[in-house]
Structures are given as structure tokens and as C-alpha cells.
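Here the complex is missing one protein chain, while the rest keep their positions.
What follows is subunit A.
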Amino acid sequence: MSYLNIDAQALNTYDAIVIGSGISGGWAAKELTGKGLRTLVLERGRDVRHVTDYPTTNMQPWEFEHRNQLKREVREANPIISKCYAFYEGTEQFFVKDAEHPYIQEKPFDWIRGYQVGGKSLMWARQTQRWSDFDFEGPARDGFAVDWPIRYADIAPWYSYVEKFAGISGNKDGLATLPDGEFLPPHEWNCVEKHFQQKVAGKYKDRHVIMGRAAHISQAKPIHFQQGRAQCQHRTICERGCPFGGYFSSNASTIPWAAKTGKMTLRPNSVVHSIIYDEKKGRATGVRVVDANTKQMTEYYARVIFLNAAALNSNLVLLNSTSHRFPNGLGNDSGVLGKYAAFHNYRAGISAEYDGNLDSTTDGRRPNSPYIPRFRNVHKQEMGFLRGYAAGFSAGRGSRSDQSGVGADLKESLLNPKLGGWYVGSHMMGETIPKESNYLALDASQKDPFGIPQLKISIAYDDNDDKMVKDYQEQLTEMFTEAGFKNIRVRDSHASPGLDIHEMGGVRMGKDPKTSMLNKWNQLHAVKNVFVTDGACMTSTSTQNPSLTYMALTARAADYAVKAMKQGLV
């Protein structure tokens, strides 16, 4: 019998295991297989293959039965996911339905998930701003979290590395708050956006309006053709999956690249239960996987494990990986696992109208918009709140028709719309402060359909966030007024945390094992062959969209992991 066990063990043994195939898991798969490691990639959801599994990508507007409106029964059965802006008739297939994967909202939290190969990289909004030293040094300066163990210089070459492969469009703006990268040509501005940019530059030395850096191939390079990807076609239906590979997703880019090495085994429908810790060997030896279809548990083994399940689920996996050595979760000697979770504050917005530039308009569509980098508390603490906010901004013109009539008059009016005035709008992206009271834990009694304890989420806004909302509204109102925008309206959606889809932390990086989970290589301080490189690793959240940083940290950690393996350190 022991012979058979050894045989089974050998069959299930790889050099590396990657848990998750989303934006960071895809990069782990690409890097580890690229360096020659036989790598098992575990994905809890179903397989989604580039192009062939994008069922709505080529559907015309009239081909949707309900013109992209959700059916009543879908909306009623999914009150959480229905709040997400990207969830509609054409994208239903890529979002986790509320009932399928329950969790406990100790405080209201809208957890938006995509369980499939590619994860949320299929439906993301594709903004890829680099972080700067202001972001990595922020916690040490104002003491709102532990010090990051890395600085911008540590990650800058890795930003370049992933940008070149992924394809990032952007302009070199020379800003200290938002370092330049390896950019493909930027997207075009419209006249009113340009007008706003100039007005802001004229009034404020420290405020800038730039074109967002976005993961779109605005001009394909040989490296993109080698991936089978082509230039962005400006359809702006990205979240249905792009058959051109015009934007970056794991499905179009890293996963097929990893597959081409012949070193990757991709196993969809594999829900990771926990990581196995061997006390005699003093390291993790593998993972326990529940097959999503059969509910059978299987063990897989490897020398190195990359945990990329997405921030909250990576916390869940570690919390559920208990042993005599780690009764409170793998690597959790400090007791901080699951704590100091943070997110982004997207509650506030502003809109207005503009009656200039009426002789011009736009043509085509743009999958991107301008961006206002953080300008509060950058060089020193100056406000009555910690940290700051960035903002999205855009202007556009729509057409209007008089719909008051009926009959032939109405028809005539509908078919001959008049060009409306310009409208402008912005939304805030605020940094929330990682606090011990914002935590994730496992529920003692309630299990999910796979027999795994449900995640308990206890995350809320605080006074700091409210102050930031108010400041954003005041400052943007001032900037809009300066630009001559009229009929300015500010809003606060009072939405629950979660809809920003930027949940981070719980397995934070840090210099001191007593106050953090991961070292500067994203390696568990206490279990050196386990790396966590998704949103869970984030010590603080900054104001920038985090995905590019996950990609860079993952590539960097994979490079280190393979070198360390060769030196026998892992």
C-alpha cells in the first residue's frame, strides 16, 4: 500500500503551485513556468479560454434579449453583485452569484468576485498607475500602518518588466507622485478635458490632470503579437472579454504564455481548502484541494507555493491552514493575519455642464479617461485627515432628442437628435487607513458549499474617510468652478465598502515579523516557501489602482523564489 501512496504522491507533485489564475496568479504562472518550474495552477472556478469562452463578445446591442438590462429574477436573487457597475446581461457569466459563495457581513460589505480562469482580470477597469515613494514611505512618515519593507526603487524595474509585456498606454508626465513607465501611445484627450487640464495647471502648481495609464495596446509591439494579441479596437465592451486581446487579461496574455512553455498544468474547479504545513520539515509541502464538482479532497505537493487567490480569499486560505505549529493560521506568529484590511473610498463624485467648445465634439469611443493624481498630504501632513485621494475625470457630449411628442413627429425627432452640451464628471479614489478593527476572520460554524468555513468580513468607513469625501467635494467644486463649469452637483453614494473592488491587506508586508506577515520578497516570515503576492500583501493602499503593483510584486517575488530555490534557501 505504501508503494501506491508514494506513486500517488509523485503524480501530484510539482515544482511549484500557484493558487489562483487572476491578475497576479497569471503572472506567477508565467514567471515560474518561464523559469523552468513544473507548475500547477489551481483555479476554483471554471475554465475560460481566450475568445472561445467569451459568449457575448461579438453580440450587437439588439441581440441582447433585454438590451443588457438584468432580468428581475437575476436582480432579486443577487442583491450584492447587482450593485456592481459592470454586471449586466452581457457579463453575467463572469461574476459570482450571491448564493453560490456565501460570506458573512459582520458589517455591510459588497464582495465582488469573478471565479474563473482569469478571475477579475477579465472584467477589470484596466487603470495601471505606478506607485511612488510617497506611497511606499507614507506609513513610516505619518504612522498609519507599519513601514513598507520596500521602496519605489525596489519595484521600479519590475514595473517596467510587466508594463512592456502587458502593454500599457500612457503619457510621460514627469510627476513625482506618479512615476512614468514603459508606455505605448496615450489615448486622446477631448477639447473640454484639455481645457480643464490647462485651467488646473494655471491655478495650482501641485495639481495635475493627466491621461490615465491603462492596460490597452494602443500600438501593438512584437511582444504583443507573439502573445496573439492585437491593437485595441475601441469597442469599450472590454468586460465581456476582448477577442483582440486589446486589453491585458490573464486569459489573453499570461496564462496562454505559461501554457506554451509546456510546464503548466491548469486545474480549474479546484477550490483550495488549505496549505499543508509539515512540522518536521518546517515548511509548507502542498495544498488541499476540494474538487468543485465532486467535492472530493485531493492533496497536491510542491517546493514552493504562490498564494494568489485574491485578497480576501488569500486571507481565508491562510486562516484555514492550521496546524500545531500555527494554530491561528499559517505563518501567523504575529497575530496580525486578517487584520489591517483596507480598501479604496469611491463614494464621492461630482458632475457639471460646460457651455464652451460647442463647435467641437468627439468621434469613436475611448476605453480610458483622464486622471488626477493625489495632491493632498503629499510632501507633508497638511490636512485634518490622513493620506489623500486621486480622481478620475472625463468630459463628453451626448445627443438629445425631444421625446415629448407622439407619432411621426416623435419618430422624426428621435432620428434627428440634436447634439447636447458638454457634460463633465469625476469620481474620487480615496486611500482608506488600514486599521486593526478592519479585519477578516473565519466563522466558527457556517461553512460554504465546499465545507470550508465562511469568511467573516468586518470592514467599515471611519471619520477619516468622511473628511476626505468632504475635501474632495470642496476641492473638485473649486477646480470645476475655475474651469467655468456650470450646474455643479456633488454626491456621496454612501455605498458600503467593497464596490471599489480594491480590497487589500490582511497579510501585510513589513520589516518586523512581530507586526507583519510577509517580508520584502512577499515571503511568509515564518514559512519561507509560501509567497503571497496579490492584494492581501498590501501594507497600505495608496490612491492608485493596485493591479499593476500586484503584477510587478509577483514577477519580482517569482524571480527571487526561483533564485532562492537554486541556492537551497527555499
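Simple rule for what comes next: a residue touches a chain if its C-beta (ideal position, glycine included) is under 8 Å from a C-beta of that chain, and two chains touch if they have at least 3 such contacts; residues count from 1.
Everything below uses one rule, namely that contacts and distances are computed from a predicted model.
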When you check the chain that is not on display against UniProt, which of "Transglutaminase family protein", "Twin-arginine translocation pathway signal protein", "ABC transporter permease subunit" or "Assimilatory nitrite reductase (NAD(P)H) large subunit" does it turn out to be? "Twin-arginine translocation pathway signal protein"
Of A:Arg303, A:Arg366, A:Lys435 or A:His525, which residue touches the hidden chain? A:Arg366
Touch with the missing chain holds, among A:Arg130, A:Arg397 or A:Lys435, for A:Arg397
Just checking the interface: what residues of subunit A touch the absent partner chain? 60-72, 90, 187-191, 193-194, 233-237, 357-366, 396-399, 403, 406-408, 410-411, 414-415, 417, 419
